[in-house]
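Below: one structure in structure tokens.
One chain of protein is taken out of this complex; the other chains stay put.
What follows is subunit A.
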Amino acid sequence: MSLSSRSARLRKWFNRRGWIKITIATPYIWLALFFLLPFIIVMAMSFATRTPTAPPFSFGGDHPVMNTDHYARLFSDDLYIRAYLNSIGNATLATLMCLMIGYPMALGLTRVSRSWRNVLLMLVILPFWTSFLLRVYAWMGLMGTNSWFNKLLTGAYNWIVPSDMALRYIPMMNTGFAVVLVTVYSYLPFMILPLYANLEKLDISLNEAAMDLGSKPFQVFRDVTLPLSVPGIIAGSLLVFIPASGELIIPSLVGSSSRPMIGRVISDEFASARDWPMASAVAVALLLLLVVPLMIYTYYDGKAHEKAQKEAT
């Protein structure tokens, strides 16, 4: 039997057995197993009742089907509401700052020569090569009251303000500022990379065309580059905002204990209080808070696309 006919038979067998379908299904299977299933477990747990058993929850008892007490508590105890607001606020601020810093960097990356571009991209990714925890600890050192960094900032501050307002050091550690600063530092690459991928695809002749038609460089940016980079802005912002709002390590290490953050609340409920159902309820609510607006956006965006397609035909 010739080789080609054998490989043809092999391919036929593959096709008949639906291997293609399996290949396509793999990511869905992955998501079902490692996202949907755990999420259903967490969701179920959020309706359970806390018991002093192992695992520390059970169904039945006073609430045979569903125990919605935990969700009620989300609204009655202002700790949770404050935690949500702090987390969303911090994440929003960090996302905006990442955008303000990341957009010019991403745009710059598309404008430099190819050899420089690779070096600079490497530098953007380089921090990932060291442990995330280590980098947060490094920031703790930098922000501490006796660090050279703090002294430098204090010196600059004292130089600007009148002498009666002079400070011995700038209190940075354990503040909301510290959380936002370290979050921006940590998540900046997640903003730069999708933005770069988007901006890099834009045809430079569009900019030239706008300039040719009478637009000055800023107008070219406003009319052409900015609107065409909206998908990149959305992708980068989601990649920063979503993990930043559930962030645990940064607020725990550099944040203020008087400002509750949702990541810490979940962790505390789960580990210290051993209230698994409450922790689950907090987590489910956070997910809904983040995902539902996104789904609404995707729905309307898809509809707009459909409408445009229909108009065309």
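Note that in this section a residue touches a chain if its C-beta (ideal position, glycine included) is under 8 Å from a C-beta of that chain, and two chains touch if they have at least 3 such contacts; residues count from 1.
We take it that contacts and distances are computed from a predicted model.
Candidate names were "Cell division protein FtsX", "Penicillin acylase family protein", "Cytochrome c-type biogenesis protein CcmF" or "Spermidine/putrescine import ATP-binding protein PotA", and the UniProt protein name of the unshown chain is "Spermidine/putrescine import ATP-binding protein PotA".
Considering the whole complex, the residue from A:Thr175, A:Ser215 or A:Ser267 that touches the absent chain is A:Ser215.
Looking at A:Ser131, A:Asn146 or A:Ser205, the residue that reaches the missing chain in the full complex is A:Ser205.
By the touch rule set out above, subunit A reaches the unshown chain at residues 203, 205-206, 208-216, 223-224, 227-228, 308, 311-312.
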